[in-house]
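Every protein chain of the complex appears in place save one, which is left out.
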């Protein structure tokens, strides 16, 4: 439980806008925060994988948290990644994020050096014991090389070490196990999917929310999708998810023989945000290679066909204006 | 080329001795430095994988470099890992290491976020351009998830961005490619193997040296092995390598169903150093689980059977007391 | 389209009952076929991964198809795996299966030797062109090392080379892509999930059916789950899936430090079928190591707690006795 209550709803992992020199572009970051809040999201997650956390210096990380917290102004919770290789390093990162105003920190399993499930459990327990804000467990085996077992997550939740989990493992069985065991144990654990292409399913199954990278581009679409799924409007939710699935095609525009998949996806998100007038430039943190002009034109074309529209945003506002406010319960 | 000349010889990756509380144990570190220098090694490499770099805080990392440089007193080069996830973070780490006195920094490919070979090349070039000490490329796909291609390494060497490479990929073809292309291009690139169990082969093939984790335990053995291999004494080199192969069995003593392979290996090195009276305790950096008493007894038994002996050390001193001094050429 | 119409519904991958000597136990196989048909399944899939196809000789494979087709007696379609390493070998296997009476063959990507997506496409197109029964594509990267891309599957369906796909990749994004693109292209492609723990989701999302290994043990449960999910009874479907999730715990009973995960799972299915009185013995095909007595007792305990019950089977019969008959449409 954060100071904003139980975590739930749409909590996009913010891109980190950068100047051509690779410094944090605070003016663009402010506009991105506004764009997301206007889109109806329930929380903000900075310094995640989508935020290029692994490429930002400690000074830049602090700057991002301070600026985001200031712009958000307490209207919704701000989560910050405290993502580093080892336990004591994560404690350092988490304390800095908390001092900079983050409402919660998001923590992965240790990486670089191999770890055992029991070492992973100790890692989270130690971080939680030494940090003053709630901890969200982040299951992202594609980056850290190990999968958080549902057993470990449930045990950590039962001990009070974590308040939420973001499952970016892409494993439907794992997500199922988390939901079943949370129910069986009666735990107060928020379960988020990091899979932005299966939100209707995940919410229908009982997930509390989603952390969609594509939510940077179309926050209102994800808010609408979330509301529809929560309301059990299965067909409409599927239709909106299908549109967002097509929009996600922007991540496949860039030539992957010339850059990493990471740069192709993050470069596309930034290019889209430039196209929408939200941020000033599409520079990636070093050593990422951004999209070239032809690739950016391809992104623009997909946005024109499948992207956010004014009427859609208005519609989302209407649907989302009811009494339930997931992230600030 | 470092201030000590071209890098070559036996350069062990130092364990980081810790107090029971997980703080750097400087007295033990001093003894470890002495132990290695007395064993005849040609350089010291702190903050590597064996040094648990991924689990040490920035403050601890700095402390390790300062203490090691002070104890080494300029007698041999001190290399420091500048191992972090992204380019700008590595630059920060490398500058701190250089400021603390390191003669060179050891740098891996970026990790956590996926990278493309061209992004990896940019990473090393950028680090080299912004750091005042020589850069050693560290190829360790088991930790960072990507293999440094021999082409990239050779290109970086030709550009002057790196002075050496440590190949811990375990790929014999890759090592062969590096050696062949260095020769074909006439490059001044030091090539080290990180494979401590094939040193006779690697040196025979043309490698300049080895970075053996087991060298913490038996530095004189590795010095002797290196000298024999360089002298073309194939049978004797093989025999010494075979003994060290058996000694390496200490890394298989610990129960891996209770801890990670990393903790099993590093815990064994530390247990062995305690057994030999070099360091005070075998604590691993959090969240590592150290060996228990029974496992430590198993390590001691292997040391008794295959470990360093006084006569061996004397012998090594004799063999190694000739005029060639690889690391300080 | 098979001679039984469009494939849909619950089509379990049959275990292959073996005598203690490792020969096909036809009497047990007959009882298994009866058990499944009485449970209300819509089709039978022999010679899949669950059927230990990779360990059976060609003679045994033929025997399994002949016996199953005979026992099924045309009441429902019988699919047979034609699973082998290369194109011409698969053609041989598929022709034999068709000659033995199979209504369709199930084919994976080539394995052992690496393949390119275009080579995979050619593989399926060639098999389809040379075999007289419909081809079902089987996406099982955990076994064959490559993922069938949704693009390839859709292209093959558009060319008429495949009539169905079984997605055992566990990737929610992949399944979504198949469903979205099938809809967008208006293709007549049956989409099955191989994920027996997320059937309610998969059917809700638009899948045509499921191929559940656990369906050997509780066919009526899967039939009930399928019917509930198709009827949009979300809560009841979830409840039934949750029970089957717990029953799936039988695959985690066996000690995996003593045998492979494959043997642990398949050994548990067979032990359960022995416990239920369906088959005579739990022998695994060579070189699999079956469960020991203590482990089999663990399986029995889980079946007693979460397994199929008379009333449930009766209930399933009632629910499933309506006019819709998925697999034989």
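All chains are identified by letter, namely A, B and C, in their written order; residue positions are counted from 1 within each chain.
Please note the rule applied: contacts are C-beta pairs under 8 Å (C-beta built on N, C-alpha and C of every residue); 3 or more make two chains touch, one makes a residue touch a chain.
These figures come from a predicted structure and were not determined experimentally.
Taking every chain of the complex into account, the chain not shown here touches B, C.
Within the complete assembly, C:285 is the residue of C:137, C:272, C:285 or C:299 that touches the hidden chain. Of the listed residues C:55, C:70 or C:280, the one in contact with the hidden chain in the full complex is C:55. One of C:65, C:144 or C:253 touches the chain omitted from the figure, and that residue is C:144.
Summary of contacts with the chain left out: across B:2, B:63, B:115 or B:195, the touching residue is B:195.
In the full complex, subunit B makes contact with the omitted chain through residues 170-173, 176-177, 180, 183, 195, 197-198, 200-201, 204-206, 232, 234, 238, 241-242, 245-246.
Seen across the whole complex, the unshown chain contacts subunit C at 22, 49, 52, 54-58, 60, 83, 85-89, 92, 110-116, 118-120, 122-123, 126, 143-145, 256, 258-263, 285-289.
One rule holds in what follows: only the chains that are shown with their structure count from here on.
If the chains shown are joined wherever they touch, the resulting network is a simple chain of contacts running from one end to the other without closing. Between subunit B and subunit C the CA-based rotation angle works out to 180°, given as a multiple of 5. When every chain is reduced to the mean of its CA atoms, the largest separation from subunit B belongs to C.
Here the chain at the heart of the structure, going by C-alpha means, is A. Put simply, the C-alpha centre of subunit A and that of subunit C have 36 angstrom between them.
Contact with two or more other chains is made by no residue of subunit B.
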